[in-house]
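Quick one: this structure, given as structure tokens, is what I'll be asking you about.
One protein chain omitted, others in place.
Lettered A, B and C in written order, each chain numbered from 1.
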Amino acid sequence: MTKGKLDWQMDEQQNGKAPLSLQNVHVSYATRRGKVQAVRNVTLDLHAGESLALIGESGSGKTTLGLAIVRLLPETAQIEPGAIFYRRNGREVDILKLDRNEMREFRWRDCAMVFQAALNAFNPVLKIWAQAWDTAKAHGWHDKEAVRQRLVELLEFVQLDPRRVIDAYPHELSGGMRQRVLLALSLLLNPQVLILDEPTTALDIITQRTIIKLLRKLKEEQGFTMIFISHDLAIAAELADRVATMYAGRIVELGASEDIFYRPRHPYTLGLIRAVPTVTGGFEQLFSIPGSPPDLIDLPTGCKFHPRCTFATDRCKVEEPELEEVGPGHTAACWHWQKVEEELRRNPLHRGVLSVLEAVSFNEEAVS
Amino acid sequence: MSTSTLAPQSPGGVRTGASAARVRRIVDNFYVRRVAKALFTVWVVSTIIFFLIRLLPGNPIEQYIARLIETQGMDYENARMQAAALFAIDLDAPLWKQYLDYLLNLLRGNLGVSITSPGTTVTSIIARFLPWTIFSVGIGLILSFTIGILLGLMMAYRRDGLLDHALTVFASVVSSVPNYLLGILLVVWLGVQWKVLPIAQMRGTLSPGVTPSFTFAFLYDALFHAFLPIVTYVLTTVGNWMLSMKGSTIGTLGEDFVTVARARGLKDWRITTAYVGRNAALPLFTQLTIAIGFVVGGSFLIETIFQYQGIGFVLSGAIAARDYPVMQGVFLIITMSVIFANLLADFLYGWLDPRIKIG
Amino acid sequence: MAPILEVRNLTKKFGKGKETVTAVDSVSFAIEPGETVCLVGESGCGKSTTGRMVAGLLEPTSGEVLFEGKNIKELDSAGFRRYRQSVQIIHQDPYASLNPTQTVRQILTAPLLRHNKVKNRAGAEARALELLEVVDLTPARDMIDKYPHQLSGGQRQRVAVARALTVEPKFIVADEAVSMVDVSIRVSILTMLSRLKEQFHVTFLFITHDLALAKYFAWEGRITVMYLGRIVEDGPTQRLITDPRHPYTQALLSAVPEADPELAHRKRQIELREAEIPSLLNLPSGCTFHPRCPYFVPGQCDRQVPALEPLDVGGRVACPVRKHEHVPLLV
Partner (left out) sequence: MGVIRGLFHWVGTTLKLMTYNKVGFVGFLVTAAILIISLIGPFFIPLDTKTKLDKIYQPPSAEHWFGTDHQGRDIFSQIVHGGKDVIYVAAVAAFLSTFIAVTFGTLSAFAGGAVDSVIMGFTDIILTIPQFPLLAVLAAFIKLDNLTLLGAFLGLLSWPALLRAVRSQALSLKERDFVEAARALDLGAGHIIFRELVPNMMTYIVISFTLAMTAAVYTQVGLVLLGLVPVSSSNWGVMISLAWTQGAIFFRDAMWRIMMPILAIAVFQLSVITMTRSLELAFNPRLRTMA
């Protein structure tokens, strides 16, 4: 598939402005027990052509943030204060100020969201083609043949046999196939930004690899702008240019993928990395983070991570740190990021190639 | 992992001998299996009825014979012969022969002769009165189901709004009043207290002088007479449909595919109808099978209340007069119509939900 | 040493007639006391079914399960009950494995009292508190009267472990025991399980789809890989991870997403001939992996079911074609 055929409209001519800018975004839910502060003070630029991973555990606010961008949160949710600017072809809008119909048109045409549960992403009583045509029709397409042609191309792009898929009901396809169909469908209207929420969770390993390869192709060949939301560090490592770690509704660290994985400066990021083993790497000493994620209704004072943090001091209990520059293009919200740096110097992360070589040499000994 | 998490089925069947495969395909066919099950049920029910009539102590035949001897001074032999003729049973034959004859008679549509109006076959009575029940109950059921689904959908969309609360109260109230009591209330209030409806003229199935034909006047008259039964069916059943549909819709609104449809920027109307409404209504079709039995069974009292001359009216008359052949025949027909309606609902469901494998 | 558990030609079929599915097909393996074995494979490979048959919760269609040398089919009822108690299972979903209507106290004391592990209610409570300490649910006094919904996923899983320990098992089947637990606390549960291994001399069969976890948990033990109901390869963890011989194991290892950018980009990409896994209802002939295998040899792989053969580097593999080939996983 060539670039021309899929016709991505990369907006390089944006005079340096990011296609998506989140400014001071807050999301809260009103519940009987109190206000759930799901996302707090998120400021973030998504640059053209980059892929950004939002990682964090359940309750960290990453999915809420994703849904806030396309405004698909439940009615009890409040998105304020804050602004989410979207820019395409020199046009700039604040997503949070769009009216109902503008919002509807914005969705999928400008920003498509691929959901975790692809198993249930399709209406079970309509064939795939009918759902694709629904999508196109809702955005003002009238030429059935053209839509069909484009869908066939996209299905081929995601390595599915269009003849088998196009007139199938969702239940006739496997989980991996459905995820790929959804991916194809997300490209139908030529959106500028793609949000992928746990795109590989619940899929088998080999199917996961197929999806990862496809997403890499989108990223590397088509220069797509993407946000990955995942609790799985591996997805970030496999696909992201930049990684943002979220904890208790805030971004606590943001930086290039290599920086986050090899030079983390926030204790939470470090904790996550030390908790996850690799397969082809060597044998790593793993540690878990003590305690459990905070109650979003009754957040701790100061730094929200301090009750679980080994570096915490009295200051952390009182003052909440803001993101500060810890390296080029690398920010972290921690009063003690230098201590994390020291800690890493003392106990380096046993990852990457070195440990692999060790493992391989072990193997060669065993063979000989 | 249990069998439920197996990989999806790939197309491609088994290769056996062509004719054996054809036989198997027919046997496995959803429609064939379903029809076979319905026929089996009809057989079981008619068998139960036969043995009730023949074997129960103080069974209707014995009672009828006793009555003939008592009231008309017949001798036992004559009375027995008359009873046999009425029930279309040869009382001298062995039981298995009687049973076989009974089944053969059923197949021929011979259900015996009425006791209270001698000379009239039960089949002809059914043929005369059944269409009116099907007409009124059918319209009632369709109206109630349609209105219930639409209102339920609306309630789910405006959850906790004024409309939702008002309709919930309405649904709870009307569905807790037994239908025949609601019928009496309609007569008391609309007919007697407020005099809005000419109750006396509305009795029966048609006004005097009107004959069945394909004319507007006939249809109008038929509807005029069926009006109160239909209103009663609708009022007493619509509440359940509304509440079921509301629950089902709320469940469907939480489904991922609805969120994805919104993310795809579909228009609200399309999401409401094709994505939410259609899927939310699906489980209600299974409830329909139970509801049909209830409405057909319940028609019985409503027809009695409104003096609507359908099959239920005939049944209550037969029960009051202990006209056993008619009771037996009408009961069989009511059961069969329920079985048939269930069959229809099942086919409809298979057609509406592609996940149900058919054929 | 005699194996604590052995299965021979274990087979399980579900359904009947045309819909028959062979979930587990002639699986044989033995586990020594104190050894840690991981059963690895994708969904539908039969690993959980095997685990449930090992735990006596599912009757095999054919084949044998031997516990401490005795065929469990030949045990008398008292013997079978002893075996049943000696083998416990820890389920995947911490939200489904605890009865929502019971408190932790009820969950833990019921088996203690039923099997006379304690003298009376007071003894049961004392033992329950002890067990909560063992699984690091402290302070135990605060935990014992909680309902499952008041606990986090990790805490529930610890209660499930404590419940299994009430009957002093010798063997625990951990079926995806941490896959639904938050990443940051997974390791602490794994560490706790490893500690039980030493503390109570429990032998573990760890079932998982996550190769990284299998590697971590069974670093000194063995991994057994299943595909569509059959064992395709097994061997010491360190060998199997670095020098897999079965093309399926290789495909699996190369496909696993890595939580390390450099590894992620240096992984060998193995192209399968077919991406979709075949249906269990319609299994391929011969080696069930042949329609997807990059090394498919027509006439051989689709005809003969390959036997598990011993390897010079340790373990067994069911691939006569590739069993001597070393394929580096990083390039």
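Descriptive notes on the structure:
In this text, contacts are C-beta pairs under 8 Å (C-beta built on N, C-alpha and C of every residue); 3 or more make two chains touch, one makes a residue touch a chain.
Just so it is clear, the structure is predicted and the values come from calculations on it, not from any experiment.
Displayed chains that the missing chain touches over the full complex: B, C (touch as defined at the top). Of the listed positions B:103, B:147 or B:177, the one in contact with the omitted chain in the full complex is B:177.
Within the full complex, the residue among B:35, B:85, B:103 or B:187 touching the omitted chain is B:187. Of the options C:124, C:160 or C:277, the residue whose C-beta touches the omitted chain is C:160.
Residue in contact with the omitted chain (choice from C:73, C:115 or C:324): C:115. The chain that is not drawn here is touched, among residues C:2, C:57 or C:307, by C:57. In the full complex, chain B touches the hidden chain at residues 2, 41, 44-45, 52, 56, 58-60, 172-173, 175-178, 180-181, 184-185, 187-188, 191-193, 199, 290, 293-294, 296-298, 300-301, 304, 312, 315-316, 319-320, 322, 327, 330-331, 334-335, 338-339, 342. What chain C contributes to its contact with the hidden chain is residues 52, 55-57, 81, 84-85, 87-89, 91-93, 96-102, 106, 110-111, 114-115, 146-147, 149-150, 160, 163-164, 166-167.
Following the convention adopted for this analysis, only the chains that are shown with their structure count from here on.
The greatest centre-to-centre gap from chain A, using C-alpha centroids, is found for B.
Between the Cα centres of chain A and chain B there is a gap of 54 Å. Here the CA centre of chain B is 53 Å from the CA centre of chain C. Listed for chain C are residues 43, 277, each touching two or more other chains.
Counting only residues that touch two or more partner chains, chain B has 7-8. Considering their complex, residues 7-8, 255-257, 259-268, 270, 274-275, 278-279, 282, 352-355 of chain B touch chain A. Interface of chain A with chain B (complex): residues 70, 72, 104-109, 112-113, 115, 117, 119-126, 134-135, 138-139, 169, 171-174, 182, 185. Residues 42-43, 152, 154-155, 182-191, 209, 211-213, 215-216, 219, 238-239, 241-243, 251-264, 266-267, 269, 272, 275-277, 312-314, 326, 328-330 of chain C are the ones touching chain A in the complex.
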